Structures are given as C-alpha cells and as structure tokens.
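The complex appears here without one of its protein chains, the remainder shown in place.
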Amino acid sequence: MAGAASAAAAAGVTDMADKEMKIGAALAAATCSLLGTATPGVSIAADAEPKWDVESAFLYYGESDDRVNDLSLSAHATRDFGDERTLGLDLSVDSLTGASPSGAIASGGAQTFTSPSGRETYRTPAGEIPLDDTFLDTRFALNGSWSQPLARLYTVNAGLGFSSEYDYQHIGANFGLTRDFNQRNTTLSAALAYAQDTVKPVGGIPLPLAQMTDVVDDDVSPGNRGDGSDTKNVLDVLLGVTQVLGRHSVLRVNLSYSDSSGYLTDPYKILSVVDPVTGDLIGRTPAPGASGPTGVYLHESRPDSRRKEALYAELRHDFSGKVLQVGYRYSTDDWEVDSHTVESRLRLPFGSSSYLEPHVRYYQQTAASFYRYSLANVTPLPGFASADARLSEMNALTFGLKYGHVNAGGNEWNARLELYRQTAKAPNEVLIGNQIGNAQMPDFDAVILQFGYHFKL
Amino acid sequence: MGGPCEVLAEVADETEARKITESVAACAWRVENKFSRYRSDNIVARINTAGGKPVEVDVETANLLDFAALMHRLSDGLFDITSGVLRKAWTFDGGRRLPTQSGIDALLPLVGWSKVRWVRPMIALSPGMEIDFGGIGKEYAVDQATQLAAQMSSAAVLVNFGGDLAVTRSRKENRAWRVGIESIDAGDRRAAMLVDLAAGALSTSGDTYRYVESEGRRLSHILDPRTGWPVNGAPRSVTVAAPTCTNAGMLTTLAMLRGPGAEAFLESEGVRHWVQRGT
Partner (left out) sequence: MRKLILFVLACAALEGCASLGVQPWEREVLARDDMQLDTNALDTAFDDHIYFSKEGTSGGRGFGGGGCGCN
C-alpha cells in the first residue's frame, strides 16, 4: 500500500513538474515561425549596467645605454554604487633595475666611487658619465578615492594614497569639491592634498655637501652621515574650471599651487669638485690600506622648501568621431625651474571597433638656480648645489602610438608604444675652464611599451 | 501603439535616417491599422462582427492566430486573446470604479479560446465573443519594423514603440545600446535600471499608467481570463530581454499573469528579467 501511495504521489509530483516545464524553447520557436526568421543563434546580450570598470596594464620602460629599466603592473578600477556615488581603486607594482647618473662628471681617466652604503666601491671607465647602480627595488602603491553628490550641483570627493619601496614611503590624503553652473556647462572645482613622505636611504642621510669618504667597515658609520631617515611634506592646492564650449568641445583649465618642505635632497646624488681654472677633476688617493673615491665628490644639497605654481589647460574637440586633445602646462617655482609642456593626442577610430591614437609631447625647462655641472674647489661652497640632470636646462620629446580594439563583449584590448628623448644642457654660467664646449650631459632615449585590457564586470 | 514611438539610427546621413524612420513608421501604422480592435474596417472587426459565421483570414493573421493558440496552450489558459470583452466591465483610468461580480459573471461566458473554432484559414467566434491582439500586436510590430530596418541598412537601429523595443545590431565599436527602464514611481524621472542591450529586444509590462485603485492597492490591468479579475499579487513592472520583442512581450505578460510567481517563472525560463514590486 505504501508503495502504491508513494508511486501515485510521485506521479502527481511529476505532473506538476511537467506543467511547470519551461515554455522558453517552444515560445522561441513559435515566435520564429511567426516572424519568419531563422532561430537566432547568438544569445541575448542584455545586462544591467556593469558596476565595475577596470583598466589593467602591463608596462615596460627601458632607457638607452643599459640605464634604468622598469616593469610595472597596474590596475585602476571604478565601482559605481548608483546615484553617482563612485569608488576608485588603484593598485600598482613596479620593479626597477639599472643604473642612473650620479651627478658626477665624466673624466679623462677612470674613476672610483664609494657606494651609497659606504661598504664598497664601483668604477667608471674613462670618458664615461658615472652611473650608480640603482638598487633592484620594488615599489607598491595603493590609492583609494570616493566621490558622491553633496547636494544638487555639488559633488565632493576624497582620497587616500600610500606607496612603499625599500628606502621611501609615502602617505597622502586629498579632498575636493565641485559645483556645476549654467545647466552643467561650467564646473568649478577646488581640491586640496597633503602628503607626508619618509626617506630612509641606504647608509643614512648624507650631511649637506659632505665629502664622499673611503669604504668603512660594517660596524662603523661613514662619517658624513646624519640621521637614518628624514621626512618631506607636500601641500597641493588645485582650482579648476571645466567649460563646455559647444556640442563638440570641452575645455579644462587648472591653476595649481604646491608647497614642499622638509628633506628635498636626493641622498644618492653627488657633485664632482674641479679645479677652479681648468675645470679638471681634483684627484685624490684613498687612505693607505683602504679603498675609496679617486676624486673629490660631495653629496648634493637642495633647499628645504620648494613652492611651485602651474597653469594647465586642455581642450578636447570632436571632429565627427575623431577626437583631438591638446594640452599645455606652464610651471614656475622658487628654485627657478620654469617649464612649458605641450602635448597632443588624436584618436582616430577605424573599422567598426578599433582606433589608432598618435601622441606627441614636447617639454622644456630652465635650470634650477642651484644647478651646477660641477663645483669649483673654492671656499666658501655655495649653500645649495646639485648636478642632477633633472634640474638642468633640458628639453624632451615624445612620440607615441596607441592601438585599441573593442571586442564583441564591449571590452578593449590596447597596446601603446612611446619613444622618449631627453636632451639636457648645462648653461655656460655653470661651466668652468675646459668644460666649456666639452660638457657631457647624461642624455638618453627611452622606450615605453604597454599592453592593457579595459573591461567591465 | 499606445505610446510614443521612436527610431534611433546610428547613421551619418540624414537622408538614410529619414528613410529608415519613414519605413518603420509605415510598418507600425500598417500593423496597427490591420490588427487594432478600435477600427471598424479591418480583419479584426470582420471577425468580431461575423455573428458566429466563419471568416477566412490571410496568412499574416493566420500566423498570429496560430501563435495565440499555442500561447494559450503553453500558458494553461492564462494567455487568452478572447479576454478583451472584459474591458466592458473594467475602466483602468486610475480611478476607483470597480465592476460588480454580476457584471463580470455576465461576460465570462464570452471568454475562452477553447470556445473558438479555428481551423486555418477559417475562424468562427460565438456571437458576442471578440478577439483582441492587444497583448501581442505591439511587440509583433516592433519585430516587423526591426526586421525591415535591418534589411534596409547595415547601421545599428533601435526601434522603440512605447517601451517595447528591439535593436538590429550593436552600435559602432561593438558598444551596446544603453536603455533605461522606467521606474515604477511615476514621479521619479530617472530610470530605475540601466540596461546594456547589444542584440535582441526588451519588453516591459507595467501598471505605471493603466490601473485601478481598490482599498489603497493598485490593481494591475492584466486580467485573469479565468476569473475576470485582475491578477492577484502581480508585480508593478516586469521587463524581459529576449531575442525578439514578441518573445519578450509574451514572457512579461505570462510573468505578470503568474502574480507572486512572476520571478520564479522568469528564473526557470532562464531569461534576463527585471521585476519591480511596489511597497
């Protein structure tokens, strides 16, 4: 009896299940014959608006002459929480290898230097610009930001950033407000950022303009060092206007002010001391039994404050699907580094889902007031001096091309190749004696290769 | 079509856009004129006034009747194109006038597809019965118009008849069409949901504009043909994505007719759907 009852019950359940059977297939077939179309093979692609938007990329940066190489992996993700509330996350990992110019000048003879740790030496052949081995160093950076409407026409945003590498740590916060006018054709924005960086160089913080010493034993501190670490604070203020100029154009103008204070010197950069008349390197021999520098080299010293002002303008204009972007930045500061940057990109769609985007950038700057090619062997020494080519008179040119393709799922693959050439010049005022006309600046070329994937989840 | 109709065509040329739009409009009017129950000079009028005598129908009408018959069977009688007569009892104008049970009882004998004699190409209704293509006509028109647009142009075109829409293909650079589904709060002008449609169709069924209020509750305009009363516990709005608008429209109607079981029904059908229920 129990068996029959349960069989009947099972049959009853099966009947119910049949009734609940999906009608989807029969309905689809019926509509197809109604409409006289072939059954669509491809399934529907209808999704509620994707919430996550992720750009990820792998980048290689390589300089000429075996100088710096950098491999970088980055992701930039935004998450839409509806009602125009957005979360932004940035994560990047960099791996840096190679050597960069130390600031010392090339000489007719080979040179030996003590490494930043003070424990070993390295040698530069005659006639070559001295490079010091940048440590194999990995840097992690993480940024988060949040943006949401505050009231009608007002948006507020805030962010936190953190980065860390072997000898350097950065932590920063930013806060901003925007307000729309003229039916959202004009947007004013104001933002503030504050960062505190800690630098803990290998070997400790060198005393300003202290001389490079011989190699010391492990348990002895090189005599030319101060504290193990120091800090730097940066305050940034930004005021911006975004203005719609027409159906096809938009303009952005930013005014920014930046105030850095604290330890702004590069602890690894040095200057060569030369004869005040001939401009030739002053020779030196290490102490008996020790190894050390073959010349007189001083650690650089920069002021402990830097105030910068910049004006930036960017225009985007659409020409029936092609977009031209032109940007200009003028910057001036109290180190007397004034610069002009002009940059342009042109996005050219082709086919139904690809684009090419050529890019060009020109940069030029004046030398810092305390930039020196080398230091004359006189007293008193200047208060501040640096031979870092990045503070010299210089210009740079970039040419690049980017290719992108959007696949059927709406996600984009892209690849970018950029070629960069930097040319520095030592103004005649900083050249001494035989250096005039013979200055060797650490110019370089670099190639940037990037592969990226932009997708939505 | 019961609402504003629009055509979005991703073309560079105004002439081409105009051509596509005019063809789509012509298609829409053709379908509306042919199948509207408000006209007295079309095939539907002839069928509804034949007084019991058989009427011969053309191929297109026959196809729609076959489709309606199949839907009646697949939905266990929930979908029924003879239920239109019940409108004589109901006025969905947002007011509070409810019909009497006796009024509905008088009409129920005139409802029921099983009472229709349909043997292709002849259809005969009992006197007093009516067929109403309102439940499939608009979606069918969207599909016809979209097919027409696809034949006329390789550009991406979106055809939208009052919220029932279909696209011929995805837009340039493989981008999807972004469609907003209206919120059930009539005062909320922002979309409740934004949908990326790269292919196929969307159909929405809802009570934002057509409803009756009873004891503070909004009664859907979807009537259960077996009882004559609005479906109990129907969602306020159902949107379904499917390869064709007719397909999508049928699924939204069936979902609404399932009342509280709308979501479960759509889940088991495995289609992308969005259901909005009021508080």
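Letters A and B name the chains as they come in the text, with residue numbers starting at 1 for each one.
Here, contacts are C-beta pairs under 8 Å (C-beta built on N, C-alpha and C of every residue); 3 or more make two chains touch, one makes a residue touch a chain.
Bear in mind that the values here come from a model prediction, so they are computed numbers and not experimental data.
Engineer: Which of the visible chains would the unseen chain be in contact with across the whole complex?
Structural biologist: Taken over the complete structure, the missing chain's partners among displayed chains are A.
Engineer: Specify the residue from the set A:R79, A:R252, A:R284 or A:K425 that touches the hidden chain.
Structural biologist: In the complete complex, the chain left out is touched by residue A:R252.
Engineer: I'm checking contacts with the chain that's been left out. Which of A:A28, A:I129, A:A368 or A:I432 qualifies?
Structural biologist: The single option touching the absent chain is A:A368.
Engineer: Which one, A:A104, A:A193, A:L298 or A:A376, makes contact with the chain that was left out?
Structural biologist: Checking the options A:A104, A:A193, A:L298 or A:A376, the one contacting the hidden chain is A:A193.
Engineer: Going by the touch rule given at the top, which residues of chain A touch the chain that is not shown?
Structural biologist: Residues 55-57, 59, 61, 72, 74, 76, 90, 92, 139, 141, 143, 145, 159, 161, 163, 165, 167-168, 170-172, 174, 176, 181-186, 188, 191, 193, 195, 197, 199, 234, 236, 238, 241-248, 250, 252-256, 258, 266, 308-312, 314, 316, 318, 323, 327, 329-333, 337, 339, 341, 345, 347, 363, 365, 368, 390-391, 394, 396, 402, 416, 420, 422, 446, 448, 450, 452 of chain A touch the chain absent from view.
Basically, only the chains that are shown with their structure count from here on.
Engineer: Sort out for me which residues of chain A touch chain B in the complex.
Structural biologist: On the chain A side, the touching residues are 19-20, 22-24, 26-28, 30-35, 37, 40, 42-50, 320, 349, 352-355, 406-410.
Engineer: Which of the residues in chain B end up touching chain A in this complex?
Structural biologist: 12, 63-64, 66-67, 70-71, 74-76, 140, 143-144, 147, 170, 172-176, 178, 193-200, 202, 241-244, 246-247, 250-251, 254, 268-272, 274
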